[in-house]
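Omission of a single protein chain aside, the complex is shown with its protein chains in their original locations.
Letters A and B mark the chains as written, and numbering starts fresh at 1 in each.
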Amino acid sequence: MGAALAPPAREQVARLDRVWKERTGLLGWLTTTDHKRIGLMYFFTTLAFFAAGGTEALLMRTQLIGPNQKLLTPEAYDQLFTMHGITMIFLVVIPMTTGAFGNYLIPLMIGARDMAFPRMNAVSFWVFLGSGIFLYIALATGQAPNAGWFDYVPLASKQYDPGLNIDFYGYGLIFNGISSTAAAINIVVTIFKLRAPGMSLNRMPLFCFAFLAAAFSLIFALPSLTLACLFLELDRQLGFHFYDVAFGGDPLLWQNLFWIFGHPEVYIIILPAFGIATSIIPTFVHRRMVLFPLVALAELLVAFLGFGVWVHHMFAVGLATEVTIYFAAASMIIVIPSAIQIFSWITTILTGTPEFTTPLLWIIGFIVFFIAGGLSGITLAAIPFDQQVNASYYVVAHFHFVIFGGAVFPILGGMYYWFPKVTGRMYHERVGQLSFWLSFVGTWVTFFPMHIVGIDGMPRRIYTYVASTGWGALNALESIGAYVLASGLLLVIVNLAVSLFKGERVGADPWEGDTLEWSTSSPPPAYNYAVIPTVTSAYPMWDERDRRRDQERLEGGRGVLARGHETPASTVQDAELDEVLGMPPYSMWPPLFALVLFVGFVMLLLAHYLIAAGVAGALAAVLLAWHAREPHQAPLDSTGAAPPPLAREAAS
Amino acid sequence: MRPPRARNGGPARRRPATAALALATICLGGCGGGQSIVAPRSHQTSLIALLWWWMLGASVVVFAGAVGLLTIAWFRRRTPGLPLFGRREEVAGGMVIGFGIVIPLVVLVALFAASDLYVIRFSEAPAASSTRLTVDIIGHQWWWEVRYPGTEAVTANEVHIPIDTRVNVVASTADVIHSLWVPRLARKIDMIPGRQNRILLDTPDPGTYVGQCSEFCGLQHAHMRMTVIAEAPRAFHAWLTNMARPAPAPTTAREREGERLFMSRGCAGCHQLRGTEAHGEIGPDLTHLATRKTLAALTIPNTPAELSAWVRDPQAIKPGNHMPDLGLSGVEVEKIASFLEALH
Partner (left out) sequence: MSGALPGGPAGEPAPLLAGEGLALQPARSALARSGEAAARMAAERKAQPSGIWGMALFLCAETMLFVGVIGSYFYLDFRVEHWPPVGVKLPEVLDPSVLTAVLVLTSVPMALAARRARAGALRATVWLIALAAFVQCGYLAFQLHQFVAEAHTLHPQASAYASAYFTLLGLHHAHVLLGILFDLGLLFWLRTGLSDYRITGVRAVALYWHVINVIAVAVLITEISPSL
């Protein structure tokens, strides 16, 4: 905000600075409810888990580099592949997208000052951290879950897996699910209610459509997993018989409940990546997205249709042909909304004037992998073919193409793209491009040959193989690819870490981006926007008139909302301004809640049910105390005193 | 078209390399047979392999097309608008509708009809009346029990079938979920507690076909392999008749000593030798162990040295499997091994 401000406006902005001043030190971070700080905490935590999951992968690839290797015992290998899957899905991709990118960027993109429920946002983070620690305690004590990330019974039943391994899984995923559900609710309400005046639903960034779809899916899908895990623990701990054939139960009940969650989960993973892609493409190809409304609709449709295809994970189970055919048809139909999006991206790139900077390269890489992975996915909808390659490395190839190439590549691209916004510095472009190429080549060399060994009969989840299978050569190649990929990823981190200190400083909008976050400073002030922006199109930053009007309002001291921690709320469809909300700035209840919840889950794990019931009571007490203070009752500035009313405000 | 130079080498340059690699490896590993799904030896798997090749072809075309468009985008990066059509939004929109909706719909309907309406008829469970022989295969952690209903024949890890015969395989499990997969002969079928799933085995080609468990079932999932031996009907019947007989009696003193040890040192508690007092049901039936080509579910070849090593220390060869170390002395091991090697 370089323009000269009239004294009343200057006073207002000064008050904003004072009222929104962030607490420093560890306590500040512990009690924060600021979406940007929470987003950053999510970011660094998920990076740590990414390193853990990646190390697990490298260990496995080293074990498989040749036949009959003895680096890992079967038990160790089984724990590693299970933890790799659990880590990457529950502790990396979901928290990185919904928690890090979603939290940091959604309020900025919609012109708001925070999420709808800032304290619940903090809870999501601390509960996520707690669940991750819970799961890794399992690995650290040598009793990590060891029956795969989808943990089929009866292998995961007490009879065949008597230790604590599976209990860590069952309780851990319920624990983790609480975080994701809270985060999802927050995202939906924020997007519905806190958009800047004028940002009707059809003017919302595609990023927000994608996250909205992912959040809705999370809310509707997670309960199925929670239920599956509940039944599992009831069977294991209390001798119930949900999955026990001898007593009238059915192991397929687990598979159905799991995949009713599991399939929407993969769309939850990919949709935010679509959102990141649709943010980066318009910026670097200098044109609007082709058929924007169709793309938005496609994103929502993918999420919705994703609930109707889960049985395609069970084509080899022996179900009636009619049942499998229906789900194969549904699995094919869901290709259409994805294809719409892919061709919209390609056409947009083709008709624009693309600048192949690092972020766009990652998106191009994403498109290439997503198409290849999508094609292998289509082949899996051909039931007889699936009945050959199900549970072989062909499937491992497919899902790594779509998850790694499809979700992680946009995340890495997004890290580069928004790095200047978050840090105020630019990364090193050449090193960035190198990091992309290393990762791109590494990903191909690691995962493409897996299609071939799968076709060649190699099942998944085997800790070794005999030489006579002939799988050694391709496995060695895959392992080498994994090291190349790891080096590419390391280079991304090194580039960003070094640039954090040495990078060239940049202003608010180094890319000429189209969405609102590029209008505020880099990094944004604690209050995001000094004046609440108003919006009349889907590409707000490319609307000079609107941005000028915002500036005029700021200079006139109108729409600054500096009385307290304030953000406007609007109507859902047309974003008509409806009210002004007071936001809570700091709270110690979220980390306390997470801590108590952690203790509760440990008690359940150790079968101390009475203590666990007591912990539930403590949780109720925490919630009672938490809600006793209403959000607006925060001290209005850091001195704790209420500032005097401004004379001008009563008139305007 | 010269491959683009400079830093944006473009994905187009990767494809020829990976395709060549793919071809080479398929020939090295797959064409020879082994466990490859593209080396089919039955009508069912031939149809699936054909389906695969068509799908691969179509995928290559689509992929190449998309990468081609991206490559064009790179070349035309300074010119806005489409090649030929310029900046006409309707054409761009039409491309999205055409490539994103219309063409995929057509291709998918065709694929659905071919695979899920036609080929599936051959991969489904066979009609009970259409098969001439039934084999029960029961999955265990980490071996396969094989029975021939209607006869006394019981064996493990090695299935014999006559060629040119529709064989009904009934797949079930004694413990956790396993999956029976003999890629060159049939699609896989999961073995689920409480279910009796069925698949068809029918091949005109005599030979040895390798199968492997294809659903993670615990510590030694990696070493749960099997063979299906398809042979002329006469050879098959000879084998089956032999399998149905009780265990041959030991002929030498050493073998008799081995038999005594087998009964007294715990082996009989887990293993069955039909026609003797050994009735254990926990481990594989060993009545005609010497006829098998491999041991421990294809983990090791069935030779005297390997058999002795296995009996002495099964955990060293297949760690975590359910056969305990019985603490046998070297001499005892040799005697038991001689006894077992005589069980033809």
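Quick notes on this structure:
Just so it is clear, a residue touches a chain if its C-beta (ideal position, glycine included) is under 8 Å from a C-beta of that chain, and two chains touch if they have at least 3 such contacts.
As the structure is a prediction and not an experimental result, all values here were calculated from the model.
Among the displayed chains, contact with the absent chain in the complete complex occurs for A. When the omitted chain is restored, the residue from A:L80, A:A116 or A:I281 that touches it is A:A116. Shown as candidates are A:A76, A:M426, A:V441 or A:L577; the residue that touches the absent chain is A:L577.
In the complete assembly, the contact with the undisplayed chain comes from A:L201, out of A:L201, A:M426 or A:V441.
Touching the missing chain, out of A:G142, A:G163 or A:G239, is residue A:G239.
Of the listed positions A:L173, A:V188 or A:I367, the one in contact with the omitted chain in the full complex is A:V188.
By the touch criterion stated above, the residues of chain A touching the omitted chain are 116-117, 120, 181, 184-185, 188-189, 192-193, 197-198, 200-203, 219-224, 226-227, 230-231, 234-235, 238-242, 244, 247-250, 253, 256-257, 260, 532, 534, 536, 546, 549, 553, 558-559, 561, 563-564, 566, 568-574, 576-582, 620, 623-624, 627-628, 630-633, 649, 652.
As a working rule, only the chains that are shown with their structure count from here on.
Those residues of chain B that touch chain A in the complex are listed here as 7-9, 11, 14, 18, 21-22, 25-26, 28-30, 32, 34-38, 44-45, 47-48, 51-52, 55-56, 59, 62-63, 66-67, 69-70, 72-74, 76-83, 87, 89, 92-93, 95-96, 99-101, 104-105, 108, 111-112, 114-117, 119-120, 122-125, 141, 175-177, 179, 181, 183, 187-190, 192-195, 197, 210, 212-222, 298-299, 319-320. Of all the residues in chain A, the ones that touch chain B in their complex are 73-75, 78, 147-148, 152, 154-155, 160, 245, 250-252, 286-287, 290-291, 294, 316-318, 321, 324-325, 328-329, 332-333, 335-336, 339-344, 346-356, 361, 364-365, 367-368, 371-372, 375-376, 378-379, 381-385, 387-392, 433, 437, 440-441, 444, 448-449, 452-453, 455-466, 468-471, 473-474.
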